[in-house]
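So the structure is just underneath, and the comments pick up after that.
Showing just some of the chains, left in place.
In this document, chain identifiers A and B correspond to the written order of the chains, with residue numbering beginning at 1 in each.
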Amino acid sequence: MKLYNKHSKKAGLPPGTLVHVGEKHVEQVRIALMDYDEKNVNEKTNVTVEECLPFKSLPTVTWINVSGIHDIRVIEGFGKAFNIHPLVQENIVHAGQRPKMEDMEDYLYIVLKLITPGKNEEVFEMEQVSLIIGANYVISFQEKEGDVFHSIRERIKSGKGRIRKSGSDYLAYTLVDSVVDNYFVVLEGMGEKIEDLQEEVLGNPDPSNLNVIQNTKRQMILLRKSVWPLREAISGLRRSESPLIGDAVGPYLGDIYDHTIQVIETIEMLRDTASSVLDIYLSSLSNKMNEVMKVLTIMASIFIPLTFIAGVYGMNFKFMPELEWKWGYPVVWIVIITVSVLMIIGFRRRKWL
Amino acid sequence: MKLYNKHSKKAGLPPGTLVHVGEKHVEQVRIALMDYDEKNVNEKTNVTVEECLPFKSLPTVTWINVSGIHDIRVIEGFGKAFNIHPLVQENIVHAGQRPKMEDMEDYLYIVLKLITPGKNEEVFEMEQVSLIIGANYVISFQEKEGDVFHSIRERIKSGKGRIRKSGSDYLAYTLVDSVVDNYFVVLEGMGEKIEDLQEEVLGNPDPSNLNVIQNTKRQMILLRKSVWPLREAISGLRRSESPLIGDAVGPYLGDIYDHTIQVIETIEMLRDTASSVLDIYLSSLSNKMNEVMKVLTIMASIFIPLTFIAGVYGMNFKFMPELEWKWGYPVVWIVIITVSVLMIIGFRRRKWL
């Protein structure tokens, strides 16, 4: 997971130039359309930009979902059809945006980062979702085809809840809400991972742990980078005086706002935990070193003096009366055993054994 | 103690769906009702939602306490009877809310976290308390049956203090006040624990201490997470222009506000202390290592040279004049003793002994 997007790719190009930045996640851009009011639902998949156009003027709510942002022509098509500002188009195709909300009068433009649990070793995958919220339509741009919005589609079809009775603002709210909910899924997964790591590090610190810790910290930074501005964006939506956002949606936006704050708090807590795992790791290292040193000191302290005693009676002086004594050898053994026992008692007292 | 609630359980569900999130602490939801004015008190336990309804229109103050939030039908019953917004109902049954105050015009909605000393190894237990403050009624929702509000019940019955002469706003104040007071109880317990730990760590650092330190830090983070927004909520109540909060309650709210600030300061101080205990732990480790090393160095430095001397006269050269000397052996002993005494004096000078 890269810490930054390749902005440098654009250095030197005139502003407003559409350049896809990011990985290409799908081969073919797919456009799905859903048009509904309280009574009817009309769903179409694999439509073209031109097929979307007539729905714009209908009084019903129209949701156009575009999977894949690498095809510049498609985005330009929508840009023309829905009268989207060139800079907004540029932002849609450039996957390195910060989450934000911009009131363009005719429509609101929201950029979000959708977080989904990663597939292989990646902890999570991040995808840019752009929303264009018009008077009676919402266009959502995703980097790849995903089933994140699937349950919303089902809810519309089944007509459960308020969604079919509400306008495009409520639809936009449910889309943002489902994006925010996904943060909780990923964060809970990471929380469990970090707690496991903490256990492991306490018992058996290993240099590889260090890498995992730093990785987690970095991912937290990445997540934080995408949630902090999200909070501002939602707060902007709430306070916005745009006629596109009705009063009834207010409390719901307040609810997502609370959720983003909880996401932020959880991220901060996980960062803190990752830091404390690092502390545990380092002090576990010290502990281990202490233990190694104790073993060395005990072995050396017991045997070096004994070796000295043996060395003394290995000397070849002619006149060494002890060597002649009958009980010399057993006495030396007694001395040796006494010294070692005293040593061991001493170490026991210092709680080294 | 989990660092977060299972928000992910709700991912994909339409907003406004009542889903109980949290552990189920009681089998049966119990509703207790207390209706009073300056002259009379009427107490009922184990009532149903329907039995509560008539009290709503009485001019007396009615306090309905609901223990247990897992029974969706009960909450929905209250929601219907007291005209509570679906999102508020959702918040009541979802135990993972941040403390907050919301002015819903007809009533105020307050979420709090009640902290009680934990039973087994847990340092504290956290429980969500929701308050609905109406014109002449207060409904309190607790996760479990507890005796936290018991003394308030007694005070109402005995008619001591201002409570019987005041309205529902004063009742709400006393409920919040008793929640805040419980923070002090828990924090004082933790403060003593940390101070004991500091003593222990200084004398005898042990890897298990590390776990306790990190645990304490984490609990402080959890507490902080629940008190910071509480402060905002109380500050919101104070500045609120809702007619539901009378002027006479103002100074009392100012008093709780001061208390929450003191709680926050205490938490920060305990976090700081936990951090400094970690510092002490780490430097105690270093100290111990130093001591181990000194023992090793002293033993090795004294005996290795002596062993060398003994080794020299253990050599089997034919022509080693010293070996023939009569006083060779005693002289070697004198050398050995001199060397060791000099060594010991040297170590004394360096204050290693």
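Here is the rule we use: a contact is a pair of C-beta atoms (placed from the backbone, for glycine too) under 8 Å apart; a residue touches a chain by one contact, two chains touch by 3 or more.
Just so it is clear, the model here is predicted, and its values are computed rather than measured.
The complex is a homo-oligomer: every protein chain shares one sequence, and counting across the whole structure file gives 5 copies, of which 2 are shown.
Criterion: only the chains that are shown with their structure count from here on.
Subunit A maps onto subunit B through a rotation of 70 degrees [Cα fit, steps of 5, range 0 to 180].
With centres defined as mean CA coordinates, subunit B is found 27 Å away from subunit A. Residues 151, 155, 160-163, 173-174, 177-178, 181-182, 184-185, 187-188, 191, 198, 202, 251-252, 254-255, 258-259, 261-262, 265-266, 269-270, 272-273, 276, 279-280, 282-284, 286-287, 289-290, 293-294, 296-297, 300-301, 304-305, 307-308, 311-312, 314-320, 351-352 of subunit A touch subunit B in their complex. By the touch criterion given at the top, residues 3-4, 6-8, 10-17, 85, 87, 96-98, 100, 102, 204, 207, 210-211, 214, 217-218, 221, 225, 278, 281-282, 285-286, 288-289, 292-293, 295-296, 299-300, 303-304, 306-307, 310-311, 313-316, 320, 322-326, 328-329, 332, 336 of subunit B touch subunit A in their complex.
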